[in-house]
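Every protein chain except one is present and positioned as in the full complex.
So, chain A:
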Amino acid sequence: MEHGSFNDPSQGTFSMTDEDHTLANSIRFTLNQDPRVTFCGYSIPHPSDARVNIRIQTTGDPAREVLKDSCQDQMLVCQHVRSTFDQAVMEFKSKKALKSLESMDIKS
């Protein structure tokens, strides 16, 4: 999965199978937001094989740890998105139910 030099853990290219822009682009964003990362980019070497290469260079921390942390960060973000969304939907539904209840009261 990992290509890159064994001497210098602070940089590496990670090759992921069965992934595309969906994961690679969002991970690139999360990685770029990490202050330890000096460079990050991704490429899809050939459109007909399902594979992305993610290149990471850091200020000194091991690249694979930084990548793992970024994945962890992104999971936290996703969880927050999910809970916020669920809450918004619930609020909307209860508001709608209340409204229909009120209109029923007016009619009766």
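The rule we apply is simple: a residue touches a chain if its C-beta (ideal position, glycine included) is under 8 Å from a C-beta of that chain, and two chains touch if they have at least 3 such contacts; residues count from 1.
The working rule: contacts and distances are computed from a predicted model.
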item: Per UniProt, the name of the complex member that is left out, chosen from "EKC/KEOPS complex subunit BUD32", "Ras-related protein Rab-30", "Eukaryotic translation initiation factor 3 subunit B" or "DNA-directed RNA polymerases I and III subunit RPAC1"; value: "DNA-directed RNA polymerases I and III subunit RPAC1"
item: Option touching the unshown chain, where A:43, A:84 or A:100 are the choices; value: A:84
item: Chain A residues touching the omitted chain (full complex); value: 1-2, 14, 16, 19-23, 25-30, 32-35, 37, 64, 67-68, 71-82, 84-89, 91-93, 96
